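Got a structure here, written out as structure tokens. Questions coming.
Every protein chain of the complex appears in place save one, which is left out.
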Amino acid sequence: MTEGRTEEAIKEKLEVRFGTNLSNWTIQRKGRMYVELPREALVEVVQFAKEELGFDHLSTITGLDAGEHLELIYHLFAKGMLLNLRTKLPLSDPKVKTIIQLFPGAEPYERELEDMLGATVEGLPPGRHYPLPEDFPPGQHPLRKSWKVSDAYPEEV
Amino acid sequence: MSKITIPLGPQHPALKEPGNFMLVLEGEQIVGATVRLGYNHRGIEKACEDRSFIQDLYLIERVCGICSHSHTTCFCMATEDAAKIEVPRRAQAIRVLVGELERVHSHLLWLGVAGHEIGFDTLFMYSWRDREQVLDCLEMISGNRVHYALNTIGGVRRDITLEQKAEILKRMDILEERTKYYIQLATQEPTVLARAKGVGHLPTEEAKKRGAVGPTARASNLPFDVRKDDPYLLYDELDFKVITSDSCDVFGRLVVRVFELLESFKLIRQVLNDLPEGPISVKVPRKLPAGEGVGHYEAPRGEDIHYVRTNGTEKPDRVKVRAPTLANFSSIAYMLEGGYLADAPIVIAAIDPCFSCTDRAISIRTSTEGEYSLSWEDLRKLGIEFYRSQGIDFSRVAK
Amino acid sequence: MVSETLKASFSLLVFPGLLFLSSFGMFSEWLDRKLYARMQYRVGPPWFQPFADFVKLMGKEVIIPEAADEALFKILPSFAGAAVCTSILMIPVWGPSSVYSFQGDLIAVIYLLTIPTVSFFLGGWSSTSPYAAIGSLRVLTQLFAYEVPLLMAVLGPAILSGTWSITGISAFFASHPALLPVNLIGLVVSLVALQGKLERVPFDIPHGETEIVGGAFTEYSGRLLAFFLLAMDMEMVVGAALISAVFLGGAMGLPGFLGFLLFVLKSIMIIFILSAMRALMARIRIDQMISFCWKILAPLSLLQVLINLIVKGTI
Partner (left out) sequence: MVRPAKMLKELIGSLCTEPITVRYPYQKLRMPPKYRGRIACKADLCVGCRLCVRDCPSDAIQILPLPGEKYQFSYRSLLEGKKVNVQIEKPGRKKFKAVIDLGKCLFCAQCAESCPRKALLETEDYELAALTKDRLIRTYEGDGKTEQ
């Protein structure tokens, strides 16, 4: 919204507010920045970014299996700037709080995290599976690196 | 009056792709709507992880049948960001050119589909006839009609010749004239106005809250266009307007798309008349260095975003695709409720849905217990038996 | 007595009844489709396409929904066809007079022509599918919208000629051709209402395929569907014949074959107008259709009646 907004200014504002909670800053190029934060601070940071910094569009949530933990990346967008908030969930306890109260459009993205990666999104209203079918074997999550097609459909391989 | 629940999809004449809308009706009025997706989950994201980058290009291209160039460009931009590859300017210009030609093709296709949804088949036939012009251009440039296979990591695969340039400019003039005719038609034909005005209302705040993108957002007076807001390729050097409409309904979406066609013609002319010289691609190693990148692209249907993480091998570690339709989905339920059943197809069509892109990604399902599949031979036998019972013998007809 | 029965069955089954009507109906369906296609830069079907479609449907399996009333479900298509075949007997086809003519046959034809519509409704309703249920509700709603303007529009020429028989009306206009232009409004209203009766764009609301799949016919298949579609084609011919007899002076007093030629020519002209209307417009919503019929068509037809009363007073 503000034209003179730079990556450094945003970094400074976030650091003043959240201090040591944020780590691993990367400013890849103009309009692309990555930052890592603990999952406890996630909702707060997203809310701050939305309400104070003008990041009012959630592009998507990427989830990936990075071996010993799950990594979630929230891609927040404001004019000219893509802020990527990275948070790590231990595989033993892959829980994260929902952000649908801030971005109602995030519901399918969060359902996808639950289905495809086996993360638990707390506060997500009960609903159908997305994108997996209702009769998909429970406990199987296709985007985990250890998953193979034969786990769910043994007759096919 | 008692309530009737009508399923719209997954197989329905109004929807060319599988999506399911359960509409609760009171007479003709919709009092409740639930949206269900996931019928066409093809496992593309998972499949990308065990293919090389070159193979992934063609897989990503098949995320969508209409905006194939959008997805590959987005994927290429994300990968090039991750591997820190600089793309030559001529390649960027060709990407913009094909991207805009694709937008023209997609919007004309939408115009036809919208015409069909409101029972105006003449508009459907006319706009699809004109769409052949732009498809011919694309075929001439890339050699294929729909899946252009033009992008490669580090540039594009084919160059534009002078004859092609002249031919495209000629066809754009024809199309511009036709587009002006459609603008008149859309704003003057009373039956079109009756079906489009005030239908599928989506106020600005609601569109913002639900994260609408693309023409859906712009028709709700939300000037969100990645080409302007997060310029990629050469868009920050090109002159074009972001078209918005404040009518917030299907009519607005129609007008936004038709006027965007005019902007696209403008862009195509600018790119062609000022095509930078130089190579069309750079050599890229098979193994890309570790890194991550986000591709952000304005597809004809709205914001498209890809996330790519590389790990130093010739295969990506993770590819995430978010097609524009998914972002528009929470708006659909809002727009449907309180409307008429007759308006449901056009309201759904007005976001230009592409369910298969949305679902992307798992494997083929074959027979499970209790179901059975028929081979070609079995089917043939069954058919012959049925017709024999009706007194006609087809058994001697050649296979 | 026997010859009377023979004559009746001949005219009901051969000419101008079932055989003629179905072949002319198929021809006009082809004509309609061809014109529609040519208006859209397409090639359109070959001349035998409607017949081929009919034969194909006859060979298909008939599926009857379990919840449907089987007897009703099966009888309705022939019911619709029979009503249309009967109604052509009262409209002049060969020469200036019809096979059967009596005072009030105009009203009889209009009511016979509602029987197919009612059977579409019953067929859709008895097949117990949600699409068919919505479709048949729309059939009935639409019936109430176009029926009144249609009836009032044909009332105009009847008042002007002072007779309630179709043969009488066309004979009157044949002898007073100067009075034909008086009925222009009525002609337009009845053409629009006929479009509604035949459930064609912009009034194809009962089977708008993008909304409710096949509408009332969703569950119909095979032979039964073939007969329903045939009844629809025949209805188009009867509608065109009715309009040509009432508003355009029918055979204009020409005898036999010449009169027949004129009848064919006028029907083709009306079919052309109907296809152009189909190509020109988008389908409107049922609520828009009703308000259009009651707020525009009905007052227009009332105006026509008024004009005719005044003209009648002056001649």
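Letters A, B and C mark the chains in the order given here, with residues in each chain numbered from 1 onward.
As a working rule, a residue touches a chain if its C-beta (ideal position, glycine included) is under 8 Å from a C-beta of that chain, and two chains touch if they have at least 3 such contacts.
Bear in mind that the values here come from a model prediction, so they are computed numbers and not experimental data.
Asker: Identify the visible chains that the left-out chain touches across the whole complex.
Answerer: Spelled out, the missing chain touches these shown chains: B, C.
Asker: Thinking of the whole complex, not just what is shown, which of B:189, B:206, B:237 or B:337 touches the missing chain?
Answerer: Touching the chain that is not displayed is residue B:189.
Asker: Among B:39, B:58, B:240 or B:386, single out the residue that touches the unshown chain.
Answerer: Reading the full complex, the residue touching the unseen chain is B:58.
Asker: Contact with the hidden chain only, please: which chain B residues?
Answerer: Contacting residues on chain B, toward the hidden partner: 51-52, 54-59, 61-62, 122, 126, 129, 132, 136, 139-140, 142-144, 147, 149, 157-158, 181, 184-185, 187-190, 193, 399.
Asker: To test your reading of the contact rule: which positions on chain C touch the chain that is missing from view?
Answerer: Touch with the absent chain occurs at residues 35, 37-44, 276, 279-281.
The criterion applied here is as follows: only the chains that are shown with their structure count from here on.
Asker: Could you classify the connectivity of these chains, where an edge means two chains touch, as line, ring, star, complete or other?
Answerer: line
Asker: Of all the other chains, whose mean CA position lies farthest from chain B?
Answerer: C
Asker: Counting only Cα atoms for the centres, state how far chain A is from chain C in Å.
Answerer: Each chain reduced to its C-alpha mean, chain A and chain C end up 62 Å apart.
Asker: With chain centres defined as C-alpha means, what is the inter-centre distance between chain B and chain C in Å?
Answerer: Comparing mean C-alpha positions, chain C is 42 Å from chain B.
Asker: Going by the contact rule set out above, which residues of chain C touch chain B in the complex?
Answerer: The contact residues of chain C facing chain B are 39-42, 59, 61, 130-131, 133-134, 137, 201-202, 204-205, 208-213, 279-288.
Asker: Please output the residues of chain A touching chain B within their complex, sorted ascending.
Answerer: So the residues of chain A touching chain B come out as 28-29, 31-32, 34, 56-60, 62-65, 73, 75, 77, 79-82, 84, 103-109, 116, 128-133, 142-143, 147, 149, 152-153, 155-156.
Asker: State the interface residues of chain B toward chain A in the complex, per the touch definition above.
Answerer: By the definition above, chain B touches chain A via 36-38, 41, 43, 45-46, 81, 208-212, 224, 229-230, 292-294, 296, 303, 305, 307, 309, 317-318, 320, 322, 326-327, 329-330, 359-366, 368.
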